[in-house]
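With one protein chain held back, the other chains of the complex are shown just where they sit.
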Amino acid sequence: MSSDTGSLTHIDESGAARMVDVSEKDVSARTATATGRVLLAPEAVAVLRSGDVPKGDALGVARIAGIMGAKRTPDLVPLCHPIALHGVKVELTIVDAGVEISARVKTADRTGVEMEALTAVAVAGLALIDMIKAVDPGAVITDVKVEEKTGGKTGRWSRPDAG
Amino acid sequence: MSSDTGSLTHIDESGAARMVDVSEKDVSARTATATGRVLLAPEAVAVLRSGDVPKGDALGVARIAGIMGAKRTPDLVPLCHPIALHGVKVELTIVDAGVEISARVKTADRTGVEMEALTAVAVAGLALIDMIKAVDPGAVITDVKVEEKTGGKTGRWSRPDAG
Amino acid sequence: MSSDTGSLTHIDESGAARMVDVSEKDVSARTATATGRVLLAPEAVAVLRSGDVPKGDALGVARIAGIMGAKRTPDLVPLCHPIALHGVKVELTIVDAGVEISARVKTADRTGVEMEALTAVAVAGLALIDMIKAVDPGAVITDVKVEEKTGGKTGRWSRPDAG
Amino acid sequence: MSSDTGSLTHIDESGAARMVDVSEKDVSARTATATGRVLLAPEAVAVLRSGDVPKGDALGVARIAGIMGAKRTPDLVPLCHPIALHGVKVELTIVDAGVEISARVKTADRTGVEMEALTAVAVAGLALIDMIKAVDPGAVITDVKVEEKTGGKTGRWSRPDAG
Amino acid sequence: MSSDTGSLTHIDESGAARMVDVSEKDVSARTATATGRVLLAPEAVAVLRSGDVPKGDALGVARIAGIMGAKRTPDLVPLCHPIALHGVKVELTIVDAGVEISARVKTADRTGVEMEALTAVAVAGLALIDMIKAVDPGAVITDVKVEEKTGGKTGRWSRPDAG
Partner (left out) sequence: MSSDTGSLTHIDESGAARMVDVSEKDVSARTATATGRVLLAPEAVAVLRSGDVPKGDALGVARIAGIMGAKRTPDLVPLCHPIALHGVKVELTIVDAGVEISARVKTADRTGVEMEALTAVAVAGLALIDMIKAVDPGAVITDVKVEEKTGGKTGRWSRPDAG
């Protein structure tokens, strides 16, 4: 419906913010995948890669933070509906430029879970920066975006520029 | 001290994560400024700028989300210390490419507030995407980074590549 | 059933508080509407109405607080069930005596949402007072009450004294 | 200062909401007392007073909810500063018209605690209604207001119409 | 399935923590009962039993804390799914050795509620210790364990050593 894709559905006719009514939407299986990156100085990447430092733990803390962050989405994003989550997976991969993050969230509910996936990536990125900021105070979270979502009335959407 | 700037201070000798002891640090006035951007499709920027839609409210929701997000930092970032915040200011500016976000946080405590400033920017960005995602499902949060911090033993730090 | 309307259902036979078992209740569409008012000094009403001050934002902050407050109901009200919310709408209207607040909440679950609607009104009122208290330290939240609820076994209930 | 008492200090010059900077304010002992009432049907008052029902527990749950609510104030009121609380006391008294609630909060910090006191009263009232709503679905929270505050630059303020 | 009962299902093939996907599990009625004890010095037991002190209230605070704790389980246990709870009952009984705690939780969802029942017991125990620690700084929480769970694919499980 054009009003769903061409207007700010969180805002009613008078311009006031509201949590939109999803009562009429079907309960359906829904997934969303989001990705992002934390750009780090070479020194910081070396520390994460080094056998001398427990890199697994730094990534591990960020992974847990991302999963817990997905659960906090309705507390953080004012107009998000509180929904059940059926599964959350957060992956962090060290690359030359820093750390790549991806999050995949599943549910069966009346609203999509792209905000939960984006929140998982953003919070994992924040936690990673917190772990590494003594080494690299200039770390940058970048390219946090939805890659794909499935389910609901609109079905599958995938990012046009995604390979 | 080199161990402060050259190692993962959140991780102890055995590699286990911990909330580092800041008892010996001085209480001092501290500030941090962070910035970031949400990249949007031209259609979404037009909607935000349009007089037909309540753009003020979309930015207003994101601003509130950012301020509240700063307060939730210790809930989100596992090893962050819970601290008092003396002031938080979040600004959002519509530009051709989307929306620019900046957050400035102040405290007088034993730890810096750069994580609070980064969290404010990230959460404001998430909330903005939530408001505009029906118009632009491809919105991207990018370039979330600390611009400057002051206070504490290390004094003022500002991003080398900042203008 | 008389035991539902004539006793304290949150308290078991021995007098101990419990979260009552709703397993046997049907999942049904439910709504609740609550209202309340914040009484303000004429000076404060004038400030809110004035074009010189950003009244929209003061009401906007309160509106967001009310919506987020509805989501926090199970955290605040000890024996409330955590449930999904399908929609929340909070409206604030400036009148001569102050600001009128109404909240409408929808769900499809096993329990009613009148506590969520009441919480939305109360928290919106608290946030509004916080915004205006420098102008009017004597602001009063009053007449917070359920106007109507629908759904569930008992069906529609509306306040007897409501027009 | 006139700008403290004659404008919306939570809103900056451009009209954007912010958490005001209190860095320059002195740390001083501060208290606030707030009161409110829950109006109940005579049947509900009788149930609370009756020896047959555990009225102590109903009031006890509300009292705990009020104390915990005071601690959640910065989570609920968007622009409230997160501060330490040194003491919170919530009292509920059954009267013919329902239940009277008062809350007294103490701290030593840079901001007042009137929002914490008001939140304690409001949340205690919400919890009480939740306990009694099966008996009286028409309960009303009313007259929630600050009675007195002390400390800070402005010193003691007490409600003009308070006995 | 053997992989469900013989491996760490919260950890994927690569060893990374995740919130396991329960999409394929059936929604079914589920219950869990957990118990635990707080061991106290005779002096503390006497205070709780004494008519001079409000023992009901000390137990009452712990009971409320347990019920609210059950609702916070997904905030506390990193990989727990956020789910609806249909009922929570927490009981505390004074015995010669201290206080016995039991919690029973019900839901109809895709995952069991044993973590919610364990959390209710543990948090009730923490709250009880907080109430009594001035009398007995040596209080001990012990024997926190699941007694029985029902529902789901595996059906009823009861502790082998339970009577």
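Order of writing sets the labels: A, B, C, D and E. Residues in every chain begin at 1.
The rule is simple: a contact is a pair of C-beta atoms (placed from the backbone, for glycine too) under 8 Å apart; a residue touches a chain by one contact, two chains touch by 3 or more.
Just so it is clear, the model here is predicted, and its values are computed rather than measured.
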Chain not shown, touching residues in chain B: 12, 16-23, 74-75, 78-79, 81-84, 109-110
Missing-chain contacts mapped onto chain A: 56-57, 60-61, 64, 68
Contacts of chain D with the absent chain, listed as residue ranges: 29, 60, 63-64, 67-68, 70-72, 84-91, 106, 108
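Keep in mind that, in the parts below, only the chains that are shown with their structure count from here on.
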Pair joined by more contacting C-beta pairs (D-E or C-E): C-E
Separation of chain A from chain B, taking each centre as the mean of its C-alpha atoms, in whole Å: 16
Distance from the mean Cα position of chain C to that of chain A, given in whole angstrom: 31
Centroid spacing, where centroids are CA-atom means, of chain A and chain D in whole angstrom: 36
Contacts with two or more other chains, residues of chain A listed in rising order: 16-17, 60, 64, 68, 72, 75, 78-79, 84
